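A single protein chain has been omitted from the complex, and every remaining protein chain is retained in its original position.
This part shows subunit A:
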Amino acid sequence: MSVRRLAAEQPESFAFTPENLAWAQGVIAKYPEGRQASAVIPLLWRAQEQHDYWISKAAIEYVGQMLGMPYIRVLEVATFYTMFNLEPVGKHFIQLCGTTPCRLRGAEDIIKVCHDRIGDQRHVTPDGQFSWLEVECLGACCNAPMVQINNDYYEDLTPESFNKLLDDLAAGRPVKKGPQNSRHTSEPEGGVTTLTDPALYDGSAVGAWRKRFEEEEAKAKAAAAEKDAAEKKAASDQAIAAEAAANPKPGKPSDDTAGRNVTDTPAHRVAEGKDAVSPADKAKAGDATKSTSDEPTSTRPKAPTLDKASSYTANPNQGDAKKPAGDEPAKG
């Protein structure tokens, strides 16, 4: 933004309408005694709405007096927030989004239309109908390019549709708010492509998710019972696993110690005068070919083994030429 100053031509005075005044008193009353200055932004905003969408010197002083603020403090606020217009704007004040997504979707063409039809930014057309301002992202990137005219968004613009929009506004014809093409809000152009199943919308989907979980749980239980009959030990393990899968438990340590031999700990063993490491663990640890885990090694995925003859790096593209010299296997 460039340097913002109050307009050269100023109205004589400003005062809230009785309705706005009552509203302003309500806003001021929200803040504790001595903090009335907090109401400066809502009051300035209402003053802007009341006065042709721009803030005059008289309005700044009126708000300053109302809130017991030095005028310079109100001016600081009014000059900081670019949504406070300090100069007259057109009856249709166009705020044109010029940020990246809109640019990519053709905002520059829209800017060109503004230039051609209205002129420079911050310049009101002689008939008082239009003025425009390029602003930062207005948050409707999915409908880029877009403009905000007074309080409404007009989206998915093309130079043609934007020109027509301006024609309609100038002529006082009713206009369509939102997307100016066939889109409905921010849905895909030409209709939706996903979530098209009508069952999603007739209420039948309510509870379906949960129902599916229950079914799967029952299925798992049945399978577990079947296996239990066939293999005793392995089946019980699987049943527990299935149950655990069906009933996820919170990820915190269970305090359920039933079924675990809590008396066989290193501390217990030492107290009994035995070696701290259990003989079974010792035996397992002694066997280098076996994992200390109880899990059978065969069920775990195999680590990839390198085929030394074809590639050192396991990347055929690199070939033997890229091998570090020191690692050259001795030959002959």
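The rule we apply is simple: a residue touches a chain if its C-beta (ideal position, glycine included) is under 8 Å from a C-beta of that chain, and two chains touch if they have at least 3 such contacts; residues count from 1.
The criterion applied here is as follows: contacts and distances are computed from a predicted model.
Enquirer: I want to check something: the complex is missing a chain, and I'd like its UniProt protein name from "Pyridoxal 5'-phosphate synthase subunit PdxT", "Fe-S cluster assembly protein SufD", "TRAP transporter large permease protein" or "NADH-quinone oxidoreductase".
Expert: From the choices "Pyridoxal 5'-phosphate synthase subunit PdxT", "Fe-S cluster assembly protein SufD", "TRAP transporter large permease protein" or "NADH-quinone oxidoreductase", the unshown chain carries the UniProt name "NADH-quinone oxidoreductase".
Enquirer: Which one touches the absent chain: A:Ile28, A:Ala59 or A:Leu75?
Expert: For the chain that is not drawn, the touching residue is A:Leu75.
Enquirer: Using the touch definition up top, pick the residue from A:Lys57, A:His123, A:Arg183 or A:Arg269 that touches the left-out chain.
Expert: A:Lys57
Enquirer: On subunit A, what residues meet the omitted chain?
Expert: 1-4, 6, 57, 70-73, 75-76, 79-80
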